[in-house]
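Removed from the display is one protein chain of the complex; every other protein chain stays in position.
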Amino acid sequence: MAVGEQTWTKVLFSDQEIAEQFSDHKLFASFSRFEQALIRGLSQAHLIDPADAAHLIDQVANFAPDQAAIAEASIQDGVPVPEYLRQLRAHVSGPGSKLLHHGATSQDLVDTATIETLAKTGTILSKRLDKLLAQLADLETRNGENALQAITRMQPALGFTASDRLAAWRHPLEDLRSRLPKLREQTRILQFGGAVGDLQALGDKAAIIAETLGRELDLRWPGHSWHSARGPVLAHANFVSELTGTLGKIGQDVALMALRGDEDIKMSGGGSSSAMPHKQNPVTAERLVTLARFNATLVSGMHQAQVHELERSGAAWMLEWMILPQMCETAGASLAAAIALVQSIEVMGKPA
Amino acid sequence: MAVGEQTWTKVLFSDQEIAEQFSDHKLFASFSRFEQALIRGLSQAHLIDPADAAHLIDQVANFAPDQAAIAEASIQDGVPVPEYLRQLRAHVSGPGSKLLHHGATSQDLVDTATIETLAKTGTILSKRLDKLLAQLADLETRNGENALQAITRMQPALGFTASDRLAAWRHPLEDLRSRLPKLREQTRILQFGGAVGDLQALGDKAAIIAETLGRELDLRWPGHSWHSARGPVLAHANFVSELTGTLGKIGQDVALMALRGDEDIKMSGGGSSSAMPHKQNPVTAERLVTLARFNATLVSGMHQAQVHELERSGAAWMLEWMILPQMCETAGASLAAAIALVQSIEVMGKPA
Amino acid sequence: MAVGEQTWTKVLFSDQEIAEQFSDHKLFASFSRFEQALIRGLSQAHLIDPADAAHLIDQVANFAPDQAAIAEASIQDGVPVPEYLRQLRAHVSGPGSKLLHHGATSQDLVDTATIETLAKTGTILSKRLDKLLAQLADLETRNGENALQAITRMQPALGFTASDRLAAWRHPLEDLRSRLPKLREQTRILQFGGAVGDLQALGDKAAIIAETLGRELDLRWPGHSWHSARGPVLAHANFVSELTGTLGKIGQDVALMALRGDEDIKMSGGGSSSAMPHKQNPVTAERLVTLARFNATLVSGMHQAQVHELERSGAAWMLEWMILPQMCETAGASLAAAIALVQSIEVMGKPA
Partner (left out) sequence: MAVGEQTWTKVLFSDQEIAEQFSDHKLFASFSRFEQALIRGLSQAHLIDPADAAHLIDQVANFAPDQAAIAEASIQDGVPVPEYLRQLRAHVSGPGSKLLHHGATSQDLVDTATIETLAKTGTILSKRLDKLLAQLADLETRNGENALQAITRMQPALGFTASDRLAAWRHPLEDLRSRLPKLREQTRILQFGGAVGDLQALGDKAAIIAETLGRELDLRWPGHSWHSARGPVLAHANFVSELTGTLGKIGQDVALMALRGDEDIKMSGGGSSSAMPHKQNPVTAERLVTLARFNATLVSGMHQAQVHELERSGAAWMLEWMILPQMCETAGASLAAAIALVQSIEVMGKPA
């Protein structure tokens, strides 16, 4: 680990697999795909000769950006695209090369990369959700008929079974899983608007280029850009916070069951205490609550970030950059914790 | 106005038409519909004689609760249903009367009423959205070809037209309008779970009763209760905050155009200043920003309220009661302000 | 109660005594005091003849504004001051009357009124805090030596006494009470800057007028206006949210003790259930948690409202108007609930 790093909280709150989707490496690979697809679009629109396009695409595909220089330049530019393009422009040559990035703007690249990243994180979350649901089904098979005390408003209500409480955990997770494809469908949207959002530099070729670009990147072209309308990223933020909230409720329940004692739940692998060796703290259950409240806090910032100024707000856009990756990581960490938690449940409820 | 009331902020931030949907009167009307539909369900399941059911339904329909007494009792009960039922039970008689509320719980009534209320507020918002979109279309007809300076990251970028900026306002509003029916479809869900969510008091008659109840109330019965899974109300909160955010962006744009001057926008009816008679402040545009930031603040609390404890959390549930009506009112006030704002635009952009 | 009103939630979440401090009536009384004090300041600076000043002050003191007309005009003006002054100007006459409001601006009146209101709500909160601390002392006298199970991270830790848990409740409340006078000292600040914050209309008389104004209103004049620097109101928001959070922690504890059962706590007057007559729900304890989370949600908006645009931001300022009164009411409701809760504790812990 690097000097000056805080690693112990990373273990608790981060998610390496999700974090990698937001890495420089993936970002620049997405930029490269965008620029290649754009050249195909320009070629389709007869703005660039097919052979020149093919040559230019090859050059773009083979370009390896100087990531450190891009990071450095981002301080001044407020976005990594200008330096990426300075480097890429220096790298390409040939008759088509001056049409590189033609008609596009920084936000087209960054937002499209974000959309691609969100789709990939969605896939990761979906797989984990499947796994968690399988575990819950297994727990139901094992302990579903065990007796449990139902609790409403912090008071014992009636008796019911482990299966009943598990159903209350499972239903909203199933609902979230069933909505993931719709979310993906709704948000796999190409960002393409050019300097001020209206693709004016492309004139009447704009539509054919945009459609080609979308087809190449497997993204829907909605007929217009959405530079200052943040619906697609907001939908993802809402979704991952609903997910962590749902898992936080499970964590809260497990912590309360652990408080009530063995007739409610027996778990392995609880946390140890520096002062009381007899304790087995339900730390993973607590962590689910923490992660839920963290995303519930952050989601507010994503809603604030809707208030864009005019055609592009750096202030609002950067706020998304600060928040959205964390929200996705938190969702990933929460699912991983939930899987570990359910795995650690030895008995839920009281066998008949 | 009542002594001790603050009226001037109500004018700025409230919405009487939406507020009324959340009134005691509407709430108790919804409770009454629920109890009547439940009797029909119990009759359908042969738990109550049809004639007795008809008589009981008549009595419930004719019951006028003592609202002040219910409000008073809510301090102790933490929910208005127990006192409502105490009164209703005292009001009804006859052989079927002891089956009143049979199998149901407070949360079934309150959540179902909330769902009905949200549907009604959705209809109000939808009509205003139609009106706003019609106004924007009219403005486009009048001024669409006028020249405007596009601004990105707070700097003049390229020239474009009023039509281009109006498109950036219109598209997300059209998207929201197109999603309203889906939201309604997704969230018109009956809440019915009984004391601890599993309808155990109804045994194998639970499904037929729930389905009858849903049909009578025109709500979908999802096959289970959702006492501690707050997806439906969260979806509404997310939606209204996305709506106010979208309108807040329009407000922000108009305020910035007003700052830039007459070549960007001319409006009538600006606010006067106590110190500078020459000023015409774009107060309605500012107000749209305020309302957006307010809902973006509140939405966090709705996400926090997902962390229910076990079968029912009074703490989390009450947090929804504090927040959701305000969020809907804020959305209503925001749409009304947006309509007033667009109406006040005399010229947008610079005529050719 | 008015048609269309929601009264049962008011009972749970509002605070009439605090609400009245924010009423129109109190606001206009504060405006009147400001205008009178300003005339004294102008007289002190020899800008108005003492006799004329006295006559003008009399007229201002006897003015009864048409509150409904002010509320109505606020829609257009975005602040109640212009219409208040239109009415007041029509009401006054005589040689000094054209110097009414001289050098001041809307924000001077509104912010100064807010400061006065916050001081008054602080006094109300302080008295209730005294009462609550007295109750806790009494409870300690009664039950301090009773045995309790200490719980850390949702697991039984060691045994201790009721006195130990009560100390953990009392210390932060004592700390808050001890900080109230400092908060008041720090925030009793006159707002006075005139149209653009620099008192330019008053020239070299600015200081003497400001000092007189401050002295008359018993507020500190810091030597400059703070139109766009929201420290004083933010300090209050932070304080009341810390207070409700501290009380929310007590509520959470009581709810958990109620869950654990009679050996932890016995209370009278719990909430009844519509489905389970045997239950006594700790609804007031839950409500403390709700109120804490509500203020913890709202405080974010007060921090967002710091980002004022240039010399005065209507958008940011109005956001305070939406949030601050609610935060103060929530603090009041929370203290009232805490007092009721502690009163209802019959036994805490297990007598030896």
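Per-chain residue numbering starts at 1, and chain names A, B and C are given in the order in which the chains are listed.
We take it that a residue touches a chain if its C-beta (ideal position, glycine included) is under 8 Å from a C-beta of that chain, and two chains touch if they have at least 3 such contacts.
Everything numeric here is computed off the predicted structure, so don't read it as measured data.
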item	value
Candidates A:135, A:186 or A:273 - the one touching the absent chain	A:273
Which of A:172, A:301, A:332 or A:349 contacts the chain that the document leaves out	A:301
Hidden-chain contact residue, picked from the options C:111, C:140 or C:253	C:253
Residue among A:42, A:70, A:150 or A:173 that touches the chain left out of view	A:70
Touching residues (missing chain, whole complex) on chain A	1-13, 16, 19-20, 22-25, 27, 67-68, 70-72, 74-82, 85, 101, 104-106, 109, 194-195, 251-252, 255, 269-276, 281-284, 286-287, 289-290, 293-294, 296-298, 300-301, 304-305, 313-316, 318-319, 321-323, 325
Residues belonging to chain C that touch the chain removed from view	78, 150-154, 157-158, 160, 164-165, 167-168, 171-172, 175-176, 195-198, 200, 222, 224, 226-231, 234, 238, 241-242, 245-246, 248-249, 252-253, 256, 289, 292-293, 295-297, 299-300, 303-304, 306-314
Residues of chain B (touch criterion as defined above) contacting the omitted chain	151-158, 255-256, 258-260, 270-271, 273, 276, 279-283, 285-286, 300, 304
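Following the convention adopted for this analysis, only the chains that are shown with their structure count from here on.
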item	value
Separation of mean Cα positions, chain C and chain A [Å, integer]	40
Residue list for chain B, restricted to those that touch at least two other chains	78, 195, 252, 289, 293, 297, 300, 304, 313-314
